[in-house]
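In this view, the complex is presented without one of its protein chains, the others remaining in place.
Now for chain A:
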Amino acid sequence: MTTEHAIRTVGLTKSYGDHQVLSGVDLDVVPGTVHALLGSNGAGKTTAVRILSTLLRADGGSATVDGHDVATEADRVRASISLTGQFAAVDEVLTGRENLVLVGRLRRVADAGAVADGLLTRFDLVEAGGRKVSTYSGGMKRRLDIAMSLIGDPAVLFLDEPTTGLDPQARIEVWRTVKELAGRGTTVLLTTQYLEEAEQLADRISILHEGRIIAEGTLAELKRLFPPATVEYVEKQPSLEEVFLAIVGHSPAAPAASAPTAPTTTPEGAQR
């Protein structure tokens, strides 16, 4: 269990037809840390996670998870990991508790019922546990999804965009859950397109851009790569629409049109 790298990839490549999604991804994830794979839509985050969780075969390069090669020892990798995909992979017809027991029995844990009850308590789902999942809110489904992934104590947990599509309230619930996991020593590889999420949750961050890791480090290290933040005041010009509406006489936005906006803090170059 004490492998030096929880996840290690070297030169991982994958393309779909002419479209190169991953063009040589090198990634090292230290055991027991939360590592964020940060990138915009289409950067290849999900493809990387699918390869690491044995759902997809890479074209080239190598990848090991918990010391096992994903291509040649897929079964052992599957025993070491849990995947929480982009969409909550829960059974909506079953109750929350039945979902947990199902995974427990498939993972052959000793007392699936007791494990399920423990997780319901830990994830604040005790009351909802006997209800069909189709009645759950988005945040509750996500929490159940993550709870299902923890059964059998996997060494490595993949969270693929865990808060995409959630409202702010649910996002905070999920963040709290992930922070708690980090405290328990589970290795988490988290993909996200939200800068704030990576900042909030991750020990280390890898920035994936156009199929490559272009920067890697702790938040403090990454911040040092860029010049200090500058503060600038921008006077906002009214748009043609606002001008038009003001002239025509229906102008809900008119009073604000000429006011200067709040100062925007931009670390230069970070918006690319």
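By definition in this document, a residue touches a chain if its C-beta (ideal position, glycine included) is under 8 Å from a C-beta of that chain, and two chains touch if they have at least 3 such contacts; residues count from 1.
The rule is simple: contacts and distances are computed from a predicted model.
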Practice problem: If you had to name the missing chain as UniProt does, which of "Xanthine dehydrogenase", "Transport permease protein", "ABC transporter" or "Acetolactate synthase" would it be? | Solution: "Transport permease protein"
Quiz item: Which listed residue, A:V10, A:A79 or A:V126, touches the chain dropped from view?
Solution: A:A79
Quiz prompt | Candidate in contact with the missing chain, chosen from A:V30, A:A89 or A:A114 | solution = A:A89
Quiz prompt | Hidden-chain contact residue, picked from the options A:R107, A:R122 or A:K223 | solution = A:R107
Self-check item: On chain A, residues whose C-beta touches the chain left out of the figure
Solution: 53-57, 75, 78-79, 81-83, 85-94, 98, 102-103, 105-107, 148
